[in-house]
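Sharing a structure here in structure tokens format.
Excluded from the complex is one protein chain; the other protein chains are retained at their positions.
By written order: A, B and C. Residues from 1 in each chain.
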Amino acid sequence: MLDSIVYVTMGFIGVAMVGTFWRLIKGPTIVDRVIAMDKLFVYSIGLILCLGMAEHTSLYYEAALLIATLGFISTTAMCKYLLRGDIIE
Amino acid sequence: MNIAWIIVLPLLGVIAPLLANPTRRNQVAWITAVLPFAALLITLYHAPAILAGEVVQQTWYWIPQIGLTLSFRMDGLALLFTLLILGIGLLIILYARYYLSSKDPMGRFYSYLILFMAAMLGIVNSGNLLQMWAFWELTSISSFLLIGFWSSTGKARKGARMALTITGAGGLALLAGILLIGKVVGSLELEAVLNSGRLLVEHQWYPVILALVLIGAFTKSAQFPFHFWLPHAMSAPTPVSAYLHSATMVKAGIFLLARMFPVLSGHDAWFVTVSLVGLATLLLGAYTALFKHDLKGLLAYSTISHLGLITLLLGMGTELAAVAALFHIVNHAVFKASLFMGVGIIDHETGTRDMRQINGLFKYMPHTAVLCIVAALSMAGVPLLNGFLSKEMFFAETLEQSAIGALSWLIPLLATIAGALSVAYSLRFIHDVFFNGEPKGLKKTPHEPPRYMRIPVEVLVALCILVGIFPALLVGDLLKSAGVAVLGGTLPYIPLYIWHGFNLPLLMSALALAGGIGIYARRKVLFQFQSHFKEVDANERFDAWLYQVITFIRRIEALIDKRSLQYYLAWLSVALLILLAAPLLNLSLVGDNVVITPLTAEVWAGTALIAIAALATVVNNRRRLFAALLISIVGLGVSLAFARFSAPDLALTQISVEVITTILLLLALFFLPQTTPKESKPGRLLRDIGLAGIFGGIMATLTYAMLTRPIETISDYFLANSKTGGGGTNVVNVILVDFRGFDTFGEITVLGIAALGIYKLTAGMRLFLPATNEDGLPWSRDKYPLILKQVSQSILPLALLISAYIFLRGHNLPGGGFIAGLITAIAIVQQYIGHGNDWIQKRFYANYVGFIAAGLSIALLTGLGSWLWQKPFLTSWFDYFTWPVFGKFELASAMLFDLGVYLTVVGAAMLILAKLGQLTVVEPYSEKED
Amino acid sequence: MEYFIAALLILAALFFLLSGVAIVRFKDSYSRLHAPTPASTLGMGALLLAAMLWQGSEDTLSIKAFLVMAVLFVTSPISAYMLAKTALHLRLPLAGGRQLPEIYEQARNRRNDSSKAQEKSDQSV
Partner (left out) sequence: MIGFLFNLLLALAWALLTNQFTALNVIFGFSLGYAVIWLIHRTVPALYTYPRRLPETISFALFFIWELLVANWKVAMDIVTRPWYMQPGVIAMPLAAKTDFEIALVANLISLTPGTLSMEVSEDKKTLFVHAMFLDDEQKLRAELSEIEQRILQVLR
């Protein structure tokens, strides 16, 4: 039973991702797009965790951890770019 | 001690002089001398065995699978050269200590000098032709650095460039020749080549091989018509001239001739070419030397002439001639090095080298004068000095040979004339400099140099005399064993006596002496005659020639290179299409009995997402930030796909690379316009879409074909062997650091070089920050937002911890040095974003070049370490240990190698990112907003 | 235990979906910034708890999940903060609701009332 629920969860996350992706393409402002990107990173973490559960392995925790850490850095870099232009000053 | 250390010790010595305190010049010299001296001791330790006829060999495995080894081999010939290189080298070190002024960077000079010494030792002691070639090129490079040592003068730079061009080009020819030899013999090991007998001579490629090898040898040894670089190399500091351009480097070509003598001589082509070139060089050098007013110019042409003499001897083909050549190598090195050093002293004390100004120095510096006179007499071939002996042998051999057939009678005649010329210029050197009135227009009164500056000259001049009187005792054995090596068999009796009775050679010597005195006495006439000819400046000729070559190449380049990325891509694609056409047509799509994984909904959805994002990237390519954002989404999607298809390693790498790329893009975007105008016309757009479509289709087809093959790949081998052979359960990592460690090493080296390249290219570059964004909105004034700053600080240790964890588990679970390096780099970049450059520089050790250097050194040393156990380069080692309390753990050399990878990646990534981030200057925008 | 995990998973799924709906339907950038919060807090929390227990049912309790949660809890507010800052900086308008232009302007200029008063007095001098 649990396995199928995991797949259902993945499906839900997938639907959310599609919506977010729509927002990414639609915009209208660049901030919306960056928000969508940031969110896609968060959803990916969820997806990867579910994947780990579905395949009964703990190998994917690192990927989740990395996306959590690095996705945030991407977002801040983008924001810094929009705020200041020069991200390393 | 094995003989490899004879090369390795000086090679290590390259850094020694840089470590010493540069203000304490004696200390620098001593530290420099220690390692070559140790190498000399090792040589002497092996000398008795080699003199007895043994050949000492040492092999370090490099990549034995493809026949690459580092092998060292020392026979009589190598011993002779090694003694020459180390002996004279040590004297030069002492001499240079007093020659260089306190303004010269002494450590750097010594470092180059030792590099040259090591390279030269490498040439003579290599047991592998390819390896010998590598050292050969290293001598060209170190010679370039040494000639151009006083790089502030144009002459030095030009001379250095010319020498490098000529000897480098010759080196390439030699490489081709060596590869052909390897092809013919089937091995590049010297032992195999030397034992191949007449195989090479009888092979159809013999003329090509001979031509290529001879070009290599002749360029290096300044033989006609490549001789012109040597006089220009005289702009080097005098110790360099004495060492490289008289005693050692120019002898490398001669060495090559001697080394290849057993397998390449024995054919008319050899005799004719080598002897004629030698003869031409001999005469031309001797004649030109006579007219040089510059002391070093005279010595340079004299060197050319003597090198020609040795070449001629090697071309004559008689066994004794070869021995005479060896003998003259030693003699010439000894007297010419001492003469150069003497000239250096004169230059040092008078401030000029023009013989028209320097006269009558005997009064001012009698001690130096005596030394120079003795050495010059040896050069002239006066009895009781070493020069006489080999010249006598030379004359005797000219009578024996028949190298150029019916015209062979010309050789003794021309040899005598050359001998007379050499007596004449020697006399000119002695008489003009030390007698002949008073010095004219000198800036200072000359006096004797420091005591220790004379010692090297004294040692060499003493050798001139001693060898001249007791030749058999001092060099007999050495010559014999070297002769055995060159002739490849037992040796005829060598007549090493001063007195052979009244015979033809003695008469020739007498004629040469008398003729020389005569020529010198009537020199005014000759000078008059010579002044009718316009003097050719080799430099101008060379430049003109070089210019032509460059223009030609530019024209070709202009045909294929339009400085446009599209153009490059088109070329690449077309080339690929041509290469792929035939195999593509024969490709059957689906292999047998392959079960194709059914497509599930999630795979469809994911693929669609990636495809749409990729497409959107293309469509939005002119809105750059949006495009960058979409690309990062594509990357995320690919990373998810990797995870979905059980490749967590790739997923980790992909996501790290993705973030780094995003940051890099953002850094770069800032310097570009935010939007680009529409540049492509519809027709071109259509063409490009067509091209892209074709290649996308081909790639897709190939991938599909690849994936539907029956699985019989190398991966099974890796899967089976990673735990047993590499000690790790993470196959990807074991492949990277162990099975394919060599590739990885190459890759990180490239990475380091690329980073340094960017660092250097952007060095002095300054870009002004625009005051507003593209919509005219001024930038926010909040440089480092407070909360970001706070959290960045707390993220850093966490991220470092994660990267350490990923690094350590890499051997057995997804992770490894590369990913860990990227994570660390990103974490540090985050600090730069949150806190700025100044903050980082005050708090962290941010020497990224040092990181790269350390990483590469660790990787290299790990690889070299396997030699200590007589294993090939980069053989990995691992074992399991059990400690009380801590339990069982594994230690593997691959881990250390991985650390090298890690450091290099961190260093390279940070060097690039931080450097790009530092390009901006303070914004020209005032504080007032709105 | 199985039912508990199932409940957690469904809860997580719902919250993720909720976030997805929110980002599509919300009217302005500021509101959309709120959208990920339920997913990244409660949704992710539930999911990670499920993952921990899931692992627990086979082997040992996986503490790594805590780390992921900790990282997310530290980083996601920063992302939101930086994004809000950017939106303010780019003068993105607020849609609907109670418009308070004065406070918006204050936030944009990073000044509160007192400092603004200070500035006015400076100008009068």
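Keep in mind that, in the parts below, a contact is a pair of C-beta atoms (placed from the backbone, for glycine too) under 8 Å apart; a residue touches a chain by one contact, two chains touch by 3 or more.
The structure presented is a predicted model; accordingly, all values stated were derived computationally and were not measured.
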Identify the visible chains that the left-out chain touches across the whole complex.
B, C
Positions on subunit B where the hidden chain makes contact:
786-787, 789-791
In the complete complex, the non-displayed chain touches which residues of subunit C?
14-15, 18, 21-22, 25, 28, 30-31, 33-34, 37-38, 41-42, 61, 73-74, 76-78, 80-81, 84-85, 88, 94-100, 103-104, 106-108, 110-115
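Quick note on the criterion: only the chains that are shown with their structure count from here on.
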Higher number of C-beta pairs in contact (A-C or B-C) found for A-C
Measure off the straight-line distance from the CA centroid of subunit A to the CA centroid of subunit C, and report it in whole Å.
13
From the C-alpha centre of subunit B to that of subunit C, how far is it in Å?
58
Would you mind listing the residues of subunit B that make contact with two or more other chains?
780, 782, 788, 795, 798
Residue numbers in subunit A touching two or more further chains are 11, 17-18, 30, 34, 65, 69, 71-72, 76, 80, 82-83
Name, in rising order, each residue of subunit B that touches subunit A in their complex.
602, 605, 609, 612-613, 616, 625-626, 629-630, 632-633, 636, 639-640, 643-644, 646, 648, 651-652, 655-656, 658-659, 662-663, 666-667, 669-670, 769-770, 773, 779-780, 782-783, 788, 795, 798-799, 802, 806, 813-815, 823, 826-827, 829-830, 832-834, 836-837, 913-914, 916-918, 920
Hey, which residues of subunit C end up touching subunit A in the complex?
2, 5-6, 9-10, 12-14, 16-17, 19-21, 23-24, 29, 32-33, 35-36, 39-40, 43-44, 47-48, 50-51, 54-55, 58-59, 62, 64-65, 67-68, 71-72, 75-76, 78-79, 82-83, 85-87, 89-90, 92
Which of the residues in subunit A end up touching subunit B in this complex?
10-11, 14, 17-18, 21, 24-25, 30, 33-34, 37, 40-41, 44, 47-48, 51, 55, 59-60, 62-63, 65-67, 69-74, 76-78, 80-89
